[in-house]
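Here's the structure we're looking at; comments come further down.
Only one protein chain is missing from this complex, and each of the others stays in its spot.
Order as written gives the chain letters A and B; numbering starts at 1 within each chain.
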Amino acid sequence: MGFISEHSVLVASLIKIAVLLFIVMTALAYLTWFERKVVAHIQSRWGPYYVGAHGLLQPLADGLKFLFKEDFTPPASDKLVYILAPFLALTLSLTAIALIPFGSPELHFLHGQQIFLVSNSNIGLIYLFAITSMGVYGVALAGWSSNSKYPLLGGLRSSAQMISYEVSLTISVVGVLLLAGTLNFNGIIEGQRGYWLGFWPRWHFLPQIVGFLCYLTAAIAETNRIPFDLPEAETELVAGFHTEYSSFKFAMFFMAEYANMITVSCLATILFFGGWLSPFPDSWHWQLYLPGACLLALGVYCAIDAATRMHGLAKLQLGVVTVLSLGIGAICLTPWVAPYVQGPFWFTLKVLVFLFFYVWVRGTLPRFRYDQLMSFGWKFLLPVSLANLVITALVLVFPAFSRHA
Amino acid sequence: MIVPAIVFFACALLAVTGAILLILSREPIHSALSLILVMIALAILYLLLGAEFISAIQIIVYAGAVMVLFVFVIMLLNAGVEERTDFSKLAKFVGLPLGFFLLLVVARWLYTSRAGSVIGHGAEAVTQGFSTRALSAELFQQYLFNFEATSILILIAILGALVLARKNP
Partner (left out) sequence: MIIPISYYLVLSGVLFGLGVVAFIFKRNVIAVFMSIELMLNAVNLAFVAFARAHSQLDGLVFVFFVIVVAAAEAAVGLAIVIMMAQNRESLNVERVDQLKF
């Protein structure tokens, strides 16, 4: 007891990091399932269906397959850098998530440690950009160290693309910073509390709609996803920077890409959509039971699905999902747990909307040509986000404008 | 409170190792990587000194932009292993003694000046750190002219790079 109370910061941080890592890794695995399912339904297919009920065990099977493949290192590669690159990519993208607050800072455990954020930095946003700005190295070094044509071209393209779009990404966010007046994530979220006209939440996305659209576009480019996935355009570059990678090193790049997706979605949620704030007024007390009710509904749906459509083993697997979601839903309904799941519930819901948007874009749009990508970034996105910044600053400086705004 | 001491010596060791690796490695990419190591170690030292904004800027601009540009150019030119020519005797016979002389001057100054005792002023400030708000107020009020001058410098640098990199001048 003495040790824990003396070093409560350390102990709490370690617990939080371990739990967060577990959750994020699971989320990464099921994000691949989510993406394959959604893209499949967009293209009128079923997607993964055979490994587990609704393909729910597919991520596990994929992970095992990656582990047991031969880990091949090309003889002409630069060994040290070749091994360093995937580790760098994954470590940086996972570290960035540690800065994200998932719930209210007023909820505590273990001698006054905040539950839902690992680090409460005064300049959290800038740290996040610092970590994500290092993400280019994973891709660039992988391309260089493979000592092969296509990876090199892919690495060159991606470093050029990521530097170009990082500028627009950062500038599109500055408008929000001007409105919030702080770099602390919780400060930014608290600044969005309240309502316009009594019902419309004061989230930043309405006054910063231009900045939000710029951010969304730049974020897709920054994570190297369709329609900006030039670094790994398979019709031109085989698989881009990770052509020579196999086995678990390839899986690490894969996980890093999905972790980056989660990070930019979390950031969009925090900056433009009020983070863990609920869209409903505090006086609506029934919303306390919304998370539990949603989980119960999911459980009931799974139960019906298992009873009517599944057979054999799939019935059992879906039954486990049913019991889990019903059980967790029931726990969330109890008055002791309910206040704690409010923040994470809304946060996860908003992030899921963004992730769905990402997959939707992937299922809909074709790939850009390289010169189109560059001229779009520098000649359109950057001027627009700069103009948004200047106009926001003018509105804030001249109170005559802001009275009407 | 032994933790700051451990962090300081670990980072100092990392920084010096990185600088030595920069000299020793013959592959330009390895030099670049060791320089990035130095920069990250310095960023952690800035944190230790309470300058968190500068620490983040160090990583964003230096490690995240300037060094990416270096790596990019190395990849673009496909710069191979550095050849160790030795045409210029001037560097060896004048440069090295001058370098040692510089080190001596710095060491002597450190030894004799009050720099060693200077910690006295800041001792109480160590715990709180510099606020980003105060730094920006300083930057946009007292140093506004310098700030504008650097923005013009950046503009000129962009134009210069454009003119230099154009295919047919």
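Just a few scattered comments:
In the analysis below, contacts are C-beta pairs under 8 Å (C-beta built on N, C-alpha and C of every residue); 3 or more make two chains touch, one makes a residue touch a chain.
Just so it is clear, the structure is predicted and the values come from calculations on it, not from any experiment.
Contacts of the undisplayed chain with visible chains (whole complex): B. Within the complete assembly, residues 1-2, 4-5, 8, 12, 15-16, 19-20, 22-23, 28, 31-32, 35, 38-39, 42, 45-46, 48-51, 53-54, 57-58, 61-62, 65-67, 69-70, 73-74, 76-77, 79, 82-85, 87-88, 91-92, 95-96, 99, 102-103, 106-107, 110, 115-116, 118-119, 121-123, 125-126, 130, 134-135, 138-139, 142-143, 146, 150, 153-154, 156-158, 160-161, 164-165 of chain B touch the chain that is not shown.
Here, only the chains that are shown with their structure count from here on.
Every residue of chain B that touches chain A in the complex is listed here, in rising order: 27, 29-30, 33, 36, 52-53, 56-57, 59-60, 63-65, 68-69, 71-72, 74-76, 78, 131-132. The residues of chain A lying in touch with chain B in their complex are 78, 80-81, 84, 121-123, 126-127, 129-131, 133-134, 136-137, 140-141, 143-145, 152, 155-156, 159-160, 162-163, 166, 183.
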